[in-house]
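Sending over a structure as structure tokens; questions will come in a sec.
One protein chain is absent from this view; the other protein chains keep their places.
Per-chain residue numbering starts at 1, and chain names A and B are given in the order in which the chains are listed.
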Amino acid sequence: LVRIMRPDDANIAGNVHGGTILKMIEEAGAIISTRHCNSQAGEPCVAALARVERTDFLSPMCIGEVANVSAEITYTSRHSVEVQVNVMSENILTGAKKMTNKATLWYVPLSLKNVNKVLEVPPIQYARKEQEDEGKKRYEEQKLDRLETKQRNGDVILPVINPEPHTVGYSQSSLIHLVGPSDCTLLGFVHGGVTMKLMDEVAGIVAARHCKTNIVTASVDAINFHEKIKKGCVITVSGRMTFTSNKSMEIEVFVDADPFVDEPRERYRAVSAFFTYVSLSKEGKPLPVPQLLTETEDEKRRFEEGKGRYLQTKAKRQAQMQQAAQQ
Amino acid sequence: LVRIMRPDDANIAGNVHGGTILKMIEEAGAIISTRHCNSQAGEPCVAALARVERTDFLSPMCIGEVANVSAEITYTSRHSVEVQVNVMSENILTGAKKMTNKATLWYVPLSLKNVNKVLEVPPIQYARKEQEDEGKKRYEEQKLDRLETKQRNGDVILPVINPEPHTVGYSQSSLIHLVGPSDCTLLGFVHGGVTMKLMDEVAGIVAARHCKTNIVTASVDAINFHEKIKKGCVITVSGRMTFTSNKSMEIEVFVDADPFVDEPRERYRAVSAFFTYVSLSKEGKPLPVPQLLTETEDEKRRFEEGKGRYLQTKAKRQAQMQQAAQQ
Partner (left out) sequence: LVRIMRPDDANIAGNVHGGTILKMIEEAGAIISTRHCNSQAGEPCVAALARVERTDFLSPMCIGEVANVSAEITYTSRHSVEVQVNVMSENILTGAKKMTNKATLWYVPLSLKNVNKVLEVPPIQYARKEQEDEGKKRYEEQKLDRLETKQRNGDVILPVINPEPHTVGYSQSSLIHLVGPSDCTLLGFVHGGVTMKLMDEVAGIVAARHCKTNIVTASVDAINFHEKIKKGCVITVSGRMTFTSNKSMEIEVFVDADPFVDEPRERYRAVSAFFTYVSLSKEGKPLPVPQLLTETEDEKRRFEEGKGRYLQTKAKRQAQMQQAAQQ
């Protein structure tokens, strides 16, 4: 998958939106896993995104650069496929290439005839036995995490009148989007990548409202897609800031689906996730971020939880760097 | 201007969004008036939309039909151009053509070098003197109306927690949109047509939330574009229902612009307008609309004002039909 980055893919500073990259990653993953799941005779199916593991944006991509997206199936369980997707940015004028993303996605094959039926996945061959064991470990871990997040999804974002600058209420934002045909797979459900692009759009607006500078996506925490969203739904994507460190902001984003035409069903929470942004100067250097002012008990609790995630990620990264240095 | 209507231009029932049509109308108007204003030697300029007169959607357009949009300059004042735009839908399989819209737009030429400088418009030739007089009358009327609406723009839409069905709070909606390069003219300001498309999107969601059926745009009241919106702004488009008759709904839509990056300016009201929708059955017949439940004094006042506009439009249409019958 190769695509030139266009003006509409980027913000006014010329940095490609993280959401555009997430959407390309998901398209590559959906194609390779749908192809794999249909590789044996049997019921035709479409692979639906179930989960994206934490993804870091290693370096910014710019208008005019070419994004090279490659995907590989790294593990199969009975009902799911793990796909590893790498994104390289290539400046075709200088020839310079940079790794911008490594993402891991999980897909589940749904029958084309009956969307609620999960089919079996043809097994892949592993070069070494330990690859299979490591894949199985990753599979078990993500399964556990998906179960956990399924339970903590009741929260809503309440509006605030006349908020003070740098409070949570000041930057919180939400958008609505009517799900059109181009947003959907053959089964008539929204592509996971479309949802992630909208989530990044809202998170980016929250971040920019908070710090009033050029901002870019630094990372996205694991996202679980518990519920499908159908064509014709209205989706409400809401974001609020949960934590700020000296140079980063964490934003929680919710996606609620409202199947309002011809459906007896109530509005429901389809997805939620944490996005991390950094603020950049005109020269592309990280800027200090104004501290988030927390007011309510809930806001203070979420700030502490965000701090926990921040410190954990930081520790993990330092451990990896030490490990790399020792090798 | 000719274009095939695609799935993305329409709702799930296959009816093309009113906003898509408004956007095409405005593109045609912008081309013809920019061309006219540059037809004499002098400073190069871009025509910016100042106002759209009340527009009726006479019959629905469907996916696969071809929209034929034609534009003509009908009046010029010293600093503005009146453009008449007609839209026909053509079923290229049967050859059937129907008039779907007649719109009148006013443009103002802004200098390409200095966006705050309004240039002079080259005068057009009239076939008959009375055409000029009628145009002048229309010009004076719209000028008066623009001044009036400039004053009543302070209102905001306050959020409601747990609203009852069919109240104003139940269906009110808002979306945010980051203004990208493709939304903008050569001067770096949002095309009026892009704004109208977003307004129709929000109004349509409000209408569908209220009556939970397939809805289509029936008409749009005069829209005045008092303030330009710059590339990189976040715009918030909010809609609330103001009035229901037996078979129609009136929705008020506001557009607020937030020049949040690198700009000292506060959020401001850029546009507001009233959209009227009807609800259609699967066979395309108008359905009764649930009555709007008004709660606050302001809601009751707006309902009465909406009723006034509704009765006035109805009376005007009956007068026109009688006149037509007598001819």
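Note that in this section a contact is a pair of C-beta atoms (placed from the backbone, for glycine too) under 8 Å apart; a residue touches a chain by one contact, two chains touch by 3 or more.
Keep in mind it's a predicted model, so treat the numbers as computed, not measured.
Enquirer: Can you work out which residue in A:38, A:142, A:248 or A:272 touches the chain that's missing from view?
Expert: Per the contact definition at the top, the residue touching the missing chain is A:38.
Enquirer: In the whole complex, not just what's shown, which of A:1, A:222 or A:287 touches the removed chain?
Expert: A:1
Enquirer: List every residue of subunit B that touches the chain not included in the displayed model.
Expert: Looking at subunit B, the ones touching the missing chain are residues 1-4, 6-8, 27-28, 30-31, 34-35, 38-39, 44-46, 63-64, 66, 90, 92-95, 112, 181-182, 186.
Enquirer: Contacts of subunit A with the missing chain: which residues?
Expert: 1-4, 6-8, 27-28, 30-31, 34-35, 38, 44-46, 63-64, 66, 92-95, 112, 181-182, 184, 186
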